[in-house]
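With one protein chain removed, the remaining protein chains of the complex are shown where they sit.
In order of appearance the chains are A, B and C, and numbering begins at 1 in each one.
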Amino acid sequence: MIIVLSPEATPDDIHRIVARIEESGRQAHISTGTERSIIGVIGPDLPALQDMFETLPHVESVHRVTKPYKLVSREFRPQDSVIDVGRGVTVGGTELAVMAGPCSIENEDHIVETARAVKAAGANILRGGAFKPRTSPYNFRGLGEEGLRHLEVAGQVTNMPIVTELMSVRDIDAVARHADIIQIGARNMQNFILLDEVGKLRKPVLLKRGLSGFIEEWLLAAEYILAQGNPNVILCERGIRTFENAYRNTMDVNAIPLVKQLSHLPVVADPSHGTGKWKLVKPVSMASIAAGADGLMIEVHPNPDHALSDGAQSLTFESFTSMMRAVAGIASAVERTLSGVEAPAAAG
Amino acid sequence: MIIVLSPEATPDDIHRIVARIEESGRQAHISTGTERSIIGVIGPDLPALQDMFETLPHVESVHRVTKPYKLVSREFRPQDSVIDVGRGVTVGGTELAVMAGPCSIENEDHIVETARAVKAAGANILRGGAFKPRTSPYNFRGLGEEGLRHLEVAGQVTNMPIVTELMSVRDIDAVARHADIIQIGARNMQNFILLDEVGKLRKPVLLKRGLSGFIEEWLLAAEYILAQGNPNVILCERGIRTFENAYRNTMDVNAIPLVKQLSHLPVVADPSHGTGKWKLVKPVSMASIAAGADGLMIEVHPNPDHALSDGAQSLTFESFTSMMRAVAGIASAVERTLSGVEAPAAAG
Amino acid sequence: MIIVLSPEATPDDIHRIVARIEESGRQAHISTGTERSIIGVIGPDLPALQDMFETLPHVESVHRVTKPYKLVSREFRPQDSVIDVGRGVTVGGTELAVMAGPCSIENEDHIVETARAVKAAGANILRGGAFKPRTSPYNFRGLGEEGLRHLEVAGQVTNMPIVTELMSVRDIDAVARHADIIQIGARNMQNFILLDEVGKLRKPVLLKRGLSGFIEEWLLAAEYILAQGNPNVILCERGIRTFENAYRNTMDVNAIPLVKQLSHLPVVADPSHGTGKWKLVKPVSMASIAAGADGLMIEVHPNPDHALSDGAQSLTFESFTSMMRAVAGIASAVERTLSGVEAPAAAG
Partner (left out) sequence: MIIVLSPEATPDDIHRIVARIEESGRQAHISTGTERSIIGVIGPDLPALQDMFETLPHVESVHRVTKPYKLVSREFRPQDSVIDVGRGVTVGGTELAVMAGPCSIENEDHIVETARAVKAAGANILRGGAFKPRTSPYNFRGLGEEGLRHLEVAGQVTNMPIVTELMSVRDIDAVARHADIIQIGARNMQNFILLDEVGKLRKPVLLKRGLSGFIEEWLLAAEYILAQGNPNVILCERGIRTFENAYRNTMDVNAIPLVKQLSHLPVVADPSHGTGKWKLVKPVSMASIAAGADGLMIEVHPNPDHALSDGAQSLTFESFTSMMRAVAGIASAVERTLSGVEAPAAAG
């Protein structure tokens, strides 16, 4: 941490600040400039310390120089993490992970039919919501554990690992029992008790970025999980909230390569939520893979205009199949694979 | 809901859309324009229905015309709600509510000393954090139930009701046992299971707006609580996340009068979190009361540069006292009272 | 400027960076830490230099430690600037400046009638638009110089200085000839050539904050004007663009006290544009004065539902009069005056 003093700080003022630094168990290193002095603080840069130093008299600004996370950082582990999510599927390697399925599980037939269709189109992980976070208390909130059982059946029938959202510590046993990957939704990115609890498991966790989550906060949320001993975290970019209202959210494609540079964890993209518009899902999926994403999470519904939630952003089986062929072309251009999907003949 | 069709929609297309509307249990009312037709949908405007209609072929846009919340709306209850929070204190009436205290409870002496000081300066509710949401897993996360006991002692000693944050359903019994007002923090504004659970209690709930919470979402979060039967909700504006980085958050003072127009619930302002800068707490507190807030929530610490959290936004006893005198002047100008605080002599 | 090096930087790397710093005409001061070294750069912190240092190999981050503006800063001039805008009116002193009038000037009778009404209610500066920035090319774009002449007549009849927007260097002579205060609109906050040109005049300039203008950028825009020799700048906060869509813009009340702390220039608030909703103009005006604003800019129209622009945010004469009485109460509480307006009897 670097503390910049105001020009009027006297040697006595500096002395008092140094005393306060040492009281916090850190060492101070003073640089006296022509106009103002600067104090380097040796030791880990906890955000709380920055706050504290900012309140000291004659302190103009405090700059953190080290990253606040450690276990998730690329410096701590230079090689990519590859997460085994079961049934022979991994996330973070050469093969892209494609998680597809409906927003909400509606009944067993519905999820099995969807599972078969997305598998046929090249998906390798099945998604489906049983516990649904809904903005209004009057909306359909999911089938709960009954939905989990339907989802598990569909995963078995199609031999795909399954991913579903955990909304509360209350449901952790049920979700962990049925699911291969536990999803932490955007609204829970900073539900720290939930992060602690999934950190105590060893199941893979899909951690979505919050709607207003700084990339640093998102990585710190992952650090919560790793700090409890669970290294199996997959990050998921799903759009941020900006001033633009032409889409429901603004998919932040930039986050994908930046997070890959800062962290060893795999990153997947969710253009369905990221844009909220089915007409943008295909091009933004292609963009995400081109930017380096390790996979996609896509909402697919047999009949989006009858979906119980999020119809406006769901693809039909037909449009998902078309999207997968286009994505396969991009995958090939970035030396990634998408098994079982035939890319269109290259134009070049 | 109003469905605007694209110009190329044929009578057959319209017929199919009407059939789909009727299938959803609603009635359709068609207006044929010169260029395009418009269908009015009679019945409640659920967000999920909007999604669904947006996916129908030849639908250009869907507009909701009714508000998605009911119990919290001013139309449902025209008069202001006044919430009794215990020990003779109410929130939402003529007398302003001032909740003051430290970010984190550090020990019994610390919270009792702070309670006495803020009460002497005119606060009527004591705040203090026992369970602390922290961005980094390596920061101090609060004393937990031990902190609640210290807080309760301080409330008894000074005869002030106490407010503290509940972070998880796990701790609901402990928090409800000790606290007079249960705070739902900004990060949990859309923790819907937590909202359901505090809705089953009758304790007053202080519901903070999320960092990227639309006002409509915030009111829907309150609707979750009222829908479970708990009418005792106090809204708290605490700053939103914008592009501006000169403050930690951007206190949205506009939300105060707008929410007072839309809802009967009381609204308090938290300029400590709302700005993150202690130098802005006094003027933004004054602004909030001038804009119609029913009270304030202010971080006060005997020694902000030794605070275990959020020192940069905490006031000292002295600066809190000065702030309260200034706020009393504003309160008087807007026909509110702040018992026991002497406003400065008016200049006019 | 402080340059933080990555841990792997060798003494040779550091040597090369120091050489580059010295090449830029600055001195380097090296602090060797246990984990990483830090270089202090002595000399003014130009943003362009920060960019450049960020590209050097083994540089992890670059932190500016001095403010990039000088003439507008409170350090450069500790006492408040008080701007004389003509006809005995000043902005920045104890007396509040209230600029009121229609968005667009429609004809001479219209502006004279409005001028008389706003003066009667306590306004001391007349506003009106002759050159109108309009989002769509198909909207009414103002009467141009004819409008300026009507505005000047209305100013003479009511003995009020007048303020109007200058959109282009093309119209600078016309606007400077007729107006007492030249307004630079939000969309032109960073029209640097326009800033240079009004800097060459001595007329007071009202500089609005851009919709996505950092406070630092806004102060730098003012610095452009002062650097050309014109010290008569009045800043105007008029709302920023955020995710929230319940208002047209989000009035950033926090900016008012912060800018007053950073700069000696006066700051006025424009809640009409700041919120875009006439129902919020009164409470947000009150909040702005409570927060320390030196005045207000308010849209008033004899008949808002017949206004040629911005009707949704305009007050009627009656609601403006009511607002002024409420503002007078707040003014009195913050030791400001609003001549000729009777505050409501204080409640306290």
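For the reader, a short list of remarks on this structure follows.
FYI, contacts are C-beta pairs under 8 Å (C-beta built on N, C-alpha and C of every residue); 3 or more make two chains touch, one makes a residue touch a chain.
All values reported here derive from a predicted model rather than from experimental measurement.
Checked against the full complex, the one of A:28, A:215, A:233 or A:324 touching the unshown chain is A:215. Only one residue in the set A:52, A:186, A:291 or A:312 touches the chain that does not appear here, and it is A:291.
Touching residues on chain B toward the chain that is not drawn are 2, 4, 29, 31, 33-36, 38, 40, 42, 60-61, 63, 65-66, 212, 241-243, 245.
One chain is missing from the display, and on chain A it is touched by residues 212, 214-216, 240, 242-247, 250-258, 261, 274-275, 277, 279-280, 283-284, 286-292, 326, 328-337, 343, 346-348. Contact residues of chain C toward the unshown chain are 20, 44, 46-48, 50-56, 68-69, 133-141, 167-170, 187-188, 190-195, 210-212, 217, 220, 223-224, 227, 241, 278, 304-314.
Assume only the chains that are shown with their structure count from here on.
Once chain A is taken out of the picture, touching still joins all leftover chains into one piece.
Inter-chain spacing, taken between the CA centroids of chain A and chain C, is 39 Å. If each chain is reduced to the centroid of its CA atoms, chain A and chain B end up 27 Å from each other. Shown for chain A are the residues that touch two or more other chains, namely 212, 241.
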